[in-house]
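Dropping the structure in here first, questions after.
What you see is the complex with one protein chain gone and the rest in place.
Letters A and B mark the chains in the order given here, with residues in each chain numbered from 1 onward.
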Amino acid sequence: MVDTALADAKAPVATGTKLQNLNARMTSTSWVPWLYLAPTLILLGVFTYWPLIQTAYLSLVEWNLNPGQTADFVGLSNYGRVAGGTLFQSAFVNTLIYIAASIPLKVLLPIPVAMFLWSLGGKGHFYRAILFLPTLISFVVVGVAFMWILNPILGYAKQYAAMIGIHMPNLLASPGSAIWVIIGISSWKVLGFNVLLYLAGLASINRDYIEAMRMDGAGDGTIFFRLIWPLLTPTLMFVLISTVIFTMQQVFTPIDLMTQGGPSNSTTNLFYMVYQYSFVTFDVGGGAAGTMMLFAFLMLMVFIQLRVLDKRVQYKQ
Amino acid sequence: MQLSRPWTVVGHIVLLLICISILMPMVIVLSTAFKPMNEVYAVALVPQHPTLDNFGRLFQNTAFGWYIWNTAGTTVLRVVGQLIIGVLAAYAFARFHFRGRDTLFTLVIGAMMIPQVLTMLPIYIMMAQLGWFDTWWALIIPNLATPIAVFLLRQHIMSFPSELMDAAEMDGAGHWTALWRVIVPNLGPALAALTIIIFIESWNEYFWPLLVTESPKSRTIQIGLREFLQEGMSDYGALMAGIIVASIPAVAVFLFFQRRVMDTFVSSGLKG
Partner (left out) sequence: MFRIKLGRIALGLATAVLAVGTAHADTELAFYHYQTGKSYEVFRGILNEFETANPGIKVRDIFAQSEQITGEVQAALAAGRPVDIATVIGKNIVFFLNNTGAVDMVAASKGDTAWLDGYLPNFLDLGRVGDAVYAIPHAYGTPMLYYNKDIFTQAGLDPNSPPKTWEEFVADGKTITEKTGLPGGAHLAAAMGDYGTMVMVNNAGATYLNATGTKAEFDSPQGIAALQTWQDMATSGMMPIAGDTDWTAAFNAGQMGMYITSSAALRGTVAAADGKFALGVANYPLFGDHPRHVSNSGAALMLYAPEGERRDAAMKLLRFISQKEVANRWSRESGYMPLIQDPLSDPAMAAYVKDFPYVQPVIDQMADTIPTNVWPAKGTLEAQTVIRAMLDELWAGQRPAAEIVPEAVAKVNAALAANN
């Protein structure tokens, strides 16, 4: 399902004279596809790519968008200012932690869960429904709910822990543990969705092949590594890439509600930092510079993954 | 594929634990929402005197009614708009050869990788200049292009058996008719899945509406929640009520489309 977007994207050309005619027609009428594509292309151009260019421009000037002032070209000084601060250092390190921690929790853990559900077939209906529930609710809802449960003075977590005799410290107030609470909450929210993505990937596997392999005497392990894993890798790559790209956005709301980047900058990340520059202090130059650095970082991450994993993805069935 | 017995048991245990961890917070939220003020901080899960007061306070203290209307209206329009535009683009990519097709497709998918926050300030200014501030337009239009819809639908269209296309062709149908009469009806499960995804995304969107709306005329539910958070920080009962109200529609839509979504995710589409 996911392989073709990232690999060669040509549509299958069927044979048969009638379709050859159709193909001939499709290739020669040159303006029809453009008509169909126009809304998407215009919207993406105006609302995604053009603003990106503007942001690049804003990062190189010192201008707070004040109509009365002129924009002075300052080269890379905004970048230097942002990258030199202690906030950036913490944000960068934390970003790496968020991504590294998200991989086992959001990318790998769903695999055995999906395998298990797949083996249950239709009987897994109940589990699937419950797993999907967190996907339906917003991050604001999740943030508020956990804020209430983890309230350090009156919350349920503390009271339940007290009932079994544990004094629960305020996890969100300790620099060592706060980031793990945030990671835990965001994993809680996306686990179900990723499980379903893997289920979709597994669904395309033809069970006849499994039967055939079993009849040849293959054990569970062999079946998994020889047949299933290679077919799962396209989905894995999709989940991995989207996790890396979206992890920072996913933790934004919990951070904003519960820790605002603290304690001691232990939960902030590049994304939240850019938000603070742009929208809390309205430091446009700083925000734009941070944005471009964040963008470069993401592109680098995606590039690395595509390079590394491209060699391992197999499409044979 | 059948798992051996011990693994099956382990699997069930693990999944039950996961399900409990998912349901527990939800139960706590539900129970707090129905508790009267003096019971809110108590540990008991079942309120001794269940009440609807929290919901009442919620609607009194904020313009929640308006927020629901705005969120519902913009979401419906977005779903319809995004699906139509997505179908058109997917069809073009799937069924035509033209110069630059692959590059364009990469650009479209690449747009998925540009997180919204990176482009927010310039779009914000654009909204202001267009006069779309605090209107439904600002909530709908910038979001209408959906790379993930284009991607998913193109996959499905490309996997249609050639006989289907032949059938359309033999009736002498042009592209437009073929698209809407033949292809779209067969995209049912994919469209249902996308509906849910887009619906959830729009309903739960927080950051963008926060920026471009400023009055009950166009503010959405998630912002209402946040406002209520700031305002009634000590009123956790009403806050929990607000969470529930904000979440019900998504759950309802899900239950309605559930069968089709689950089938899309678990079945193999139109592949044999």
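In this text, contacts are C-beta pairs under 8 Å (C-beta built on N, C-alpha and C of every residue); 3 or more make two chains touch, one makes a residue touch a chain.
All values derive from a computational prediction rather than experimental measurement.
Q: From the touch rule at the top of the page, work out which displayed chains the omitted chain touches.
A: A, B
Q: Out of B:Ala128, B:Ala167 or B:Ile248, which residue would touch the omitted chain in the full complex?
A: Of the listed residues, the one touching the omitted chain is B:Ala128.
Q: List every residue of subunit B that touches the chain not included in the displayed model.
A: 41, 61, 121, 124-125, 127-129, 133, 210-211, 214-215, 226-227, 230-231, 233-234, 236
Q: Across the whole complex, list the residues on subunit A that are touched by the chain not included here.
A: The missing chain touches subunit A at positions 64-69, 81, 85-87, 151-154, 170, 173-175, 260-265, 276-284, 286.
Methods note: only the chains that are shown with their structure count from here on.
Q: Report the residues of subunit A in contact with subunit B in the complex, numbered from low to high.
A: 1, 4-5, 8-12, 14, 16, 18-19, 21-23, 26-27, 30, 32-34, 36-37, 39-41, 43-44, 46-52, 54-55, 58, 65, 112-113, 116-119, 125, 127-141, 144-146, 148-149, 154, 156, 159-160, 163, 188, 191-192, 196-197, 199-200, 203-204, 207, 210, 220, 223, 228, 245-246, 248-249, 252-253, 257, 271, 274-275, 278-279, 284, 287-288, 291, 294-295, 298-299, 302
Q: Across the complex, what residues on subunit B touch subunit A?
A: 1-4, 8, 11, 14-15, 18-19, 21-23, 25-26, 28-29, 32, 41, 43, 85-86, 88-89, 91-98, 101-102, 104-109, 111-123, 125-126, 141-142, 144-145, 147, 150-151, 155, 158, 162, 165-166, 169-170, 175, 200, 203-207, 211, 222, 225-226, 229, 236, 239-240, 243, 246-247, 250-251, 254, 258, 262, 264-268, 271
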